[in-house]
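I'd like to ask some things about the structure below.
Yeah, one chain of the complex is gone here, protein chain that is, but the others are all in their spots.
We just call them A, B, C, D, E, F, G, H and I in the order they show up, numbering each chain from 1.
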Amino acid sequence: MLFHVTMDVNLPPALDPEGLTEILDREKAYCQDLQVKGKWVHLWRVVGQYANVSIFDVDSPDELHEILWNLPLFSFMTVKVMPLCPHPSAL
Amino acid sequence: MLFHVTMDVNLPPALDPEGLTEILDREKAYCQDLQVKGKWVHLWRVVGQYANVSIFDVDSPDELHEILWNLPLFSFMTVKVMPLCPHPSAL
Amino acid sequence: MLFHVTMDVNLPPALDPEGLTEILDREKAYCQDLQVKGKWVHLWRVVGQYANVSIFDVDSPDELHEILWNLPLFSFMTVKVMPLCPHPSAL
Amino acid sequence: MLFHVTMDVNLPPALDPEGLTEILDREKAYCQDLQVKGKWVHLWRVVGQYANVSIFDVDSPDELHEILWNLPLFSFMTVKVMPLCPHPSAL
Amino acid sequence: MLFHVTMDVNLPPALDPEGLTEILDREKAYCQDLQVKGKWVHLWRVVGQYANVSIFDVDSPDELHEILWNLPLFSFMTVKVMPLCPHPSAL
Amino acid sequence: MLFHVTMDVNLPPALDPEGLTEILDREKAYCQDLQVKGKWVHLWRVVGQYANVSIFDVDSPDELHEILWNLPLFSFMTVKVMPLCPHPSAL
Amino acid sequence: MLFHVTMDVNLPPALDPEGLTEILDREKAYCQDLQVKGKWVHLWRVVGQYANVSIFDVDSPDELHEILWNLPLFSFMTVKVMPLCPHPSAL
Amino acid sequence: MLFHVTMDVNLPPALDPEGLTEILDREKAYCQDLQVKGKWVHLWRVVGQYANVSIFDVDSPDELHEILWNLPLFSFMTVKVMPLCPHPSAL
Amino acid sequence: MLFHVTMDVNLPPALDPEGLTEILDREKAYCQDLQVKGKWVHLWRVVGQYANVSIFDVDSPDELHEILWNLPLFSFMTVKVMPLCPHPSAL
Partner (left out) sequence: MLFHVTMDVNLPPALDPEGLTEILDREKAYCQDLQVKGKWVHLWRVVGQYANVSIFDVDSPDELHEILWNLPLFSFMTVKVMPLCPHPSAL
């Protein structure tokens, strides 16, 4: 089942640069692993924002929550989740 | 170039049923033609809403405006447009 | 899977009383049928509002959309959907 | 009487990890005690959020306030309270 | 138990004057009866608004909902309800 | 003349406990003195919030401002003021 | 005592032109009478809006409500009222 | 002096097509005349919206108000005005 | 030309008292100098707020920006600017 997720990142100014690099590396690896597994099926950057629009294809809402909750940047993100379903005009 | 578009439909109560059917038929044909042409690349229904989330792949912002402005339901829609670009973590 | 749904009803003033009664009767029958089937598992009135808070237990987001879209009062409602999952502190 | 409560948690970045663990342990024990007592009758996690939706069954608004005010995480939460009553279509 | 209620009235322009007078008379009688009964314990007009702030003292949230739902102007009102409890500094 | 005032308290996490206790003691004494003087005529806690709803009976808007501005917690509060007047249906 | 009032006018499209002219004439006369009496002490148009910003000098909140409630355009206005007091830096 | 103006058009569904065409023709002529006169110095369509972003170069706020107030579509528009000034980094 | 300006002050908790006193003294002197010069023509405190409503009479939007930008408290303020013009009903 598909979910539309937006993630807005807001890093606190006091983060030390090394710690930040480490988090960003883990975030990237985590994200790409989910892409390879076919869970994170679309990922776009929003122009001019530290934000993305994503489409997830998961087996359950619980699985989606596990994925999002464990994002290395989760505590610095504002996340919005919207369940999707097939559109009657979609080919 | 990719654009993220949401369309919320709000039909006025006074629309006559025949006129509405005709508009909806034209909307569907118009929408499917753009899918065939590769312009309207994703189309999802938002669960519980008379609304969709769409991704368009167009040659210019002008082309996107022409497409949206000519939607048969355009005057009954609230449309939001967000330009997208590649995400550095996307595979 | 569980979804939290709020429905705010806003009837247009021009509805004729008979038509309204007929819609409300269908709404009630539709709603109670889904309760019997175990799909609409909680239904509360919000104090002072023509609105309810509901919990649905469905097999998929698509099934939830079908249920909501076919509510007799759907075109007079503002609907909000929020996917739920188990809370780690819930017994 | 029933109340619908949402709690959004926003932990300050400067919390020390040990102190946080201690608070979270107390929060869990406090919450589960109220579930056992039949006061906190439903508790769900909102997918993708550090937030919950809860239903409380209390003897008075004062009792609800006492419960919420004494949540170990109260000072880090945004809490919304909505009184509920039986819905005429509920079975 | 006490509830804080605000009521904003928005009359549709198409109401016929006689029907409106009849509704307003019923509203006034209904409101004053509840004051006499000690249910509607405070009622103030908000300066410059067709709106009031009220305090209700009722036996249950259900009773409050019954009172508000049966206001003759209910369908023309935006109602907000907030449960109150004693303040620790109140004498 | 009557004013409806809401006060939402948001204490900064860095306040030292002793300083806080001292401020809260002064706040309580200040508040109770104004109740004794008949200026702060109603004071309720909002259920689930570090907030109150109050009714002030003052001689002028200036007097109200003096009272609010000198609240020991003023700099940690979001204050909203709404002038009231008699309601034509109030007994 | 001084109050800051904003009035946004939103005329319903169905108003007949003659009735509108009559209302606007009464509005202007009513407004100018209050200026002559020293009650409506400032009146400015907001650039690009069918709206004004006004300062009233009245004897009580009740008097202000009477004035605003009886504006011929009152039922077509969104009115906001803000009590003012002397600023310590004002000469 | 420069002003940034956005205009969102919302045509009522009941407008007759001939009357609408006549208004739109007058709007276009009015707008182009102001461009020729150097008052309406930039005019862009917002993609996907019946809305524009404009820059006006006028002699006074009063002149801007006269221009906007007399737009043939003014009563169907939501207009926002923002005064501009030179940016210290602009060449 | 006239501009309506609101200024909401939000002092960071970490400001040292001496530094604050010095800024507030400069703010007052700056403000009173502009009143003497006839630029800052009205200044009112909003009841219950650390905020003011002001009317400026300046020669250009640029002059207004210079004045506001150089307010000693500018970096702690939320400022809103609204251009005004004569109202047709103003005497």
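FYI, a residue touches a chain if its C-beta (ideal position, glycine included) is under 8 Å from a C-beta of that chain, and two chains touch if they have at least 3 such contacts.
This structure is a prediction, so every number in the text was calculated from the model and none was measured.
Novice: For the full complex, which residue in I:V9, I:L68 or I:A90 touches the chain that was left out?
Specialist: I:L68
Novice: In the complete complex, which positions of subunit B touch the hidden chain?
Specialist: Missing-chain contacts on subunit B: residues 1-3, 60-62, 64-65, 81-86.
Novice: Tell me which stretches of subunit A touch the chain missing from the display.
Specialist: With respect to the unshown chain, the touching residues of subunit A are 11, 13, 45, 47-50.
Novice: For subunit H, which positions touch the chain that isn't shown here?
Specialist: With respect to the unshown chain, the touching residues of subunit H are 2, 4, 27-28, 31-32, 35-36, 42-47, 52-53, 55, 82-91.
Quick note on the criterion: only the chains that are shown with their structure count from here on.
Novice: Looking only at residue numbers at the subunit E/subunit G interface, is the share used by both copies over half or under half? Answer same or different.
Specialist: Result for this pair: different.
Novice: Go ahead and note the Å separation of the Cα centroids belonging to subunit D and subunit H.
Specialist: Taking the mean C-alpha position of each chain, the two centres sit 50 Å apart.
Novice: Using CA atom averages as chain centres, what separation in Å is found between subunit E and subunit H?
Specialist: 43
Novice: Any chance you could list the residues of subunit G touching two or more other chains?
Specialist: Residues 2-3, 45, 47, 61-62, 64-65, 81-86.
Novice: Check the chains against each other and report every pair that touches.
Specialist: Per the contact definition above, the touching pairs are A-B, A-C, A-D, B-C, B-H, C-D, C-E, D-E, D-F, E-F, E-G, F-G, F-I, G-H, G-I, H-I.
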